[in-house]
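Only one protein chain is missing from this complex, and each of the others stays in its spot.
Coming up: chain A.
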Amino acid sequence: MKPFALLLAGARDSLPMLVGAAPFGVIFGTLAVGAGLSAGATLAMSAFVFAGSSQFVAVSLIGAGAALPVIWLTTFVVNLRHALYSATLLPYARDWSARWRWPLAFWLTDETFAVVEHRFRSQGAAGGQWYQLGSSLAMYLNWFLWSVVGVWLGKAVPGLAGWGLDFAMVATFTAIVAPQLKKRPALAAAAAAGAVALLARGLPYKLDLMLAALVGVLAGVACERLAERRAAA
């Protein structure tokens, strides 16, 4: 396939992901404006960070007056899974030059990873950088444009934040997490993290979040190991 055809194929195969990301882009823009970020800062976050879940978490932390190192540490922890994607794609990227690797790494989201990994595994990675570029650009423009819509909505409807838009964030996070809780270790992680977050709420610099996340992850790992040991016994 020619580069341009591959580019289009990458964008086309990302279509369901584009539709899925759209409402979150709008909610992000609206919430960020409601949390007091300027339109410029909100759009800069979508343009330069380009990692939805960490952007949501950062906005809620900024709204709560968290300290800078806590926001950075949380961003690091929330986005660390992308290192896994980076490692998974490496074998397909053997003959890509650094000029390809840096931009494609910058645009590596959950969605693009899912699309390109599936393609490379099932059809090989010939011309894969063009295919991934197509998916990346589509996701990037989509995220930015829907963030703009969200900012516009947040500005056009004054006091939207006062309507309890903070609940939109709670609802969004809950709806993302709930289906994962069918698995017992994930349930243990969530229960432990939730309990610690509730008991430790109000710690300075929003350190309660880091503490709760740490305890939650440990509980999940412990539960998984326990189940393994039981299965082995």
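FYI, a residue touches a chain if its C-beta (ideal position, glycine included) is under 8 Å from a C-beta of that chain, and two chains touch if they have at least 3 such contacts; residues count from 1.
Throughout what follows, contacts and distances are computed from a predicted model.
**Q** Among "Heme exporter protein C", "Branched-chain amino acid transport", "Aspartyl/glutamyl-tRNA(Asn/Gln) amidotransferase subunit B" or "Sarcosine oxidase subunit gamma", go ahead and choose the protein name stored in UniProt for the chain not displayed.
**A** Of the names offered in "Heme exporter protein C", "Branched-chain amino acid transport", "Aspartyl/glutamyl-tRNA(Asn/Gln) amidotransferase subunit B" or "Sarcosine oxidase subunit gamma", the one UniProt assigns to the missing chain is "Branched-chain amino acid transport".
**Q** If I consider the whole complex, including the chain that's not displayed, which of A:Ala5, A:Ala44, A:Ala126 or A:Leu141 touches that chain?
**A** A:Ala44
**Q** Among A:Leu8, A:Ala105 or A:Leu153, choose the residue that contacts the chain missing from this document, as touch is defined above.
**A** From the options A:Leu8, A:Ala105 or A:Leu153, the contact with the absent chain belongs to A:Ala105.
**Q** Which parts of chain A face the unshown chain closely enough to count as touching?
**A** That gives, for chain A, the contact residues 23, 27, 37-38, 41, 44-45, 48-51, 53-54, 57-58, 60, 62, 68, 71-72, 74-87, 89-90, 93, 98, 101-102, 104-106, 108, 163-164, 166-182, 185-186, 189-198, 201-202, 208-209, 212-213, 215-217, 219-221, 224.
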